[in-house]
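Heads up, one of the protein chains got dropped from this complex, but the rest are sitting where they should.
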Amino acid sequence: MIEQLSVDDAAKLIKSESSIMVGGFGNIGNPKQLIDKIADGNATNLTVMANDLGTPNVGLGRWVTENKIKKAIGSYFTYNKDVARKYREGLIELFMMPQGTFAEAIRAGGVGIGGFYTRIGLGTELTEGHETKIIDGIEYVFAKALHADFAILHAKKADELGNLIYDKTARNFNPIMAMAADYCIVEVEEIVPAGSLSPEEIVTPFVFVDALVLVERSCCQHG
Amino acid sequence: MIEQLSVDDAAKLIKSESSIMVGGFGNIGNPKQLIDKIADGNATNLTVMANDLGTPNVGLGRWVTENKIKKAIGSYFTYNKDVARKYREGLIELFMMPQGTFAEAIRAGGVGIGGFYTRIGLGTELTEGHETKIIDGIEYVFAKALHADFAILHAKKADELGNLIYDKTARNFNPIMAMAADYCIVEVEEIVPAGSLSPEEIVTPFVFVDALVLVERSCCQHG
Amino acid sequence: MDEELVKIRIARRAAQELPNGSVVNLGVGIPTMVADYLPDGKTIYLQSENGMLGVGPSPTPDAVIPNLINAGRKPVTEIAGTCYFDSAVSFGMIRGGHLDTTIIGGLQVSETGDLANWQVPGKDVLGAGGAMDLVVGAKQVIVATQHTAKDGAPKIVRKCDMPITAYQAVDVLITEYAVFRFDSEGMLLEEITSDITLDELKAITPATYRISPKLVVREV
Partner (left out) sequence: MDEELVKIRIARRAAQELPNGSVVNLGVGIPTMVADYLPDGKTIYLQSENGMLGVGPSPTPDAVIPNLINAGRKPVTEIAGTCYFDSAVSFGMIRGGHLDTTIIGGLQVSETGDLANWQVPGKDVLGAGGAMDLVVGAKQVIVATQHTAKDGAPKIVRKCDMPITAYQAVDVLITEYAVFRFDSEGMLLEEITSDITLDELKAITPATYRISPKLVVREV
């Protein structure tokens, strides 16, 4: 059953040493208020799985500034020059994956697939040391599923059961991360009665969602 | 670019010895007119990938009656007692997979994944002789991606570009099979101008679709 | 005992196992009946593996909705909050451990929790459908079945000799006479009905099981 939490209470659930998936791509579709509240809190040594780490001191960039992150797994951290500096200084550990392999590994973790074979990245630095396999004459490289303790996500709207819909390119990693964490918290701009969303348009079925955090719509306009 | 074909012309594309994915579950969400037209045609020795083979002489059951099928890959053929008889007589080859592994293998074929590891079916008859692997202490069994020459599918509505939406549980295997064939033909009840479907509600992006076959809505009511 | 009454007794007892608000997949047969015997005030959400969450009750014959069936190919209805998805998402939900419970029938259950329920000997069963996925994927597996086969043969055995659906998969086994729970030490008898003695139960149950010190005798 879905819980409705305040931003404060939801942020407090995240403890130090947790692994946490964060939705969003280039600061679009990320749960801004949860990110900021966790930045202000005490949790540290987090393992973060996110496409990128925002921009300097914005979005997940705030977690970089506040030294919340022990290790980041994602596809492109270049947007945020603070990450490069901390990486050179050995203050943050990075695991970089091709973006599609990262997305597929999250989905795999969500749907109970242990790992999969892809041609992407074969022979490159990003798959160095990974197992390879020939399937029907084509060489593939192994990628292991990703899973996290928490997911913090953003959606446009939820119904009271927790079914979710998204807005344009703010969808990105949110639907797959919703499946791949033990506890999935979604920041939404609106909660509507069950039955208000068309059964055909629901993107994330409520069974993947554990908690909703309702935030003011005005503060969540992106772009 | 999408083609619009008549049922006749679409059915004629299917040649003997082709592999072909057919959408539907228990005769719901299957492309009834295409199935019937192919049953009436000359193509034979088909390798069919479908959840089931319909019921006796209905849906894919007609292909069983007409001896169109060399081999069927799917999850549950028991609905159709003709299949059992032909199987016992050695007239049809069957490859049976757990339903979720079958679905995932189709999706894998559609998204360029060579194969994956699942816990489902481990140690059972359905995975006899398949490779196993320990990932993080848990034993998994390998499943290889499926791919076909053709997919014949059913959707409720397409726009002129080929974007698709479905109706209720008639969705089932159609969206994943749309990705996993070289040439994807979709039987639809309505074709609307591009822009008529909400960008958020489109289930199958047009890039997966090669041809649309418009059929009378009255003849496609299921249930 | 009338077979229909036996089935109702099993379904009613299984319904008690489900926490309010849980997400459940019901197999064909007795499991399907569980939805009709939920205690007052308890809501569960049904998933159907052909791509639906929030399955409503059967429609009246004149209100059948085209394209709306459950995995048993029976017409169903929507509830407020129903959603649809494709088969890969549906089994992702199942395999990924997102269902609270699956209730499924059984041909044989072993004392280690192995389940055989897909291949009926002597019958033409061609494929397991979604049974293997459900039994491995769901967080809790409840087998709801008559205690013995129609011919009187035991179903609750030391070791399955029918083709296996999944090993060490069963969490709870509910029959018309007993409720067994499986833990790391094996099989535990937790509840027995008032119309059978422990000795009589033992006689129709070849599996080795412990008897709970808190054994409940349920009046029937």
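A, B and C label the chains in the order they appear, each numbered from 1.
Heads up, the rule we're going with is that contacts are C-beta pairs under 8 Å (C-beta built on N, C-alpha and C of every residue); 3 or more make two chains touch, one makes a residue touch a chain.
On a predicted model such as this, the values are computed, not experimentally measured, just so you know.
Asks: List the shown chains that the missing chain touches in the full complex.
Replies: The omitted chain makes contact with A, B across the full complex.
Asks: Touch as defined at the start, partner being the missing chain; which of A:Gln4, A:Thr65, A:Gln99 or A:Ser196 qualifies?
Replies: Selected residue, touching the omitted chain: A:Gln99.
Asks: Who touches the missing chain here, A:Asn45, A:Thr169 or A:Ser198?
Replies: The one listed residue touching the chain not shown is A:Thr169.
Asks: Looking at A:Lys37, A:Arg107 or A:His147, which residue reaches the missing chain?
Replies: That would be A:Arg107, which touches the missing chain.
Asks: Residues on chain B that touch the omitted chain in the whole complex?
Replies: Missing-chain contacts on chain B: residues 1, 107, 109-113, 159-161, 163, 179, 193-195, 197, 199-200, 202, 205-208.
Asks: So that we can see where the missing chain sits, which residues of chain A does it touch?
Replies: These residues touch the chain not displayed: 25-29, 51-52, 74-79, 81, 83-84, 87-88, 94, 96-101, 103-104, 106-107, 118-126, 166-176, 203, 221-223.
Heads up, the rule we're going with is that only the chains that are shown with their structure count from here on.
Asks: Take the average of all CA coordinates in chain B, do the same for chain C, and state the distance between these two points in whole angstrom.
Replies: 29
Asks: Could you state the distance in Å from the CA-based centre of chain A to that of chain B?
Replies: Computed value for the inter-centroid distance: 32 Å.
Asks: Could you pull out the residues of chain A that touch at least 2 other chains?
Replies: In chain A, the residues touching two or more other chains are 111-113, 199-200.
Asks: Mind pulling the chain C residues that touch 2 or more other chains?
Replies: 84-85, 88, 91-92, 95, 137
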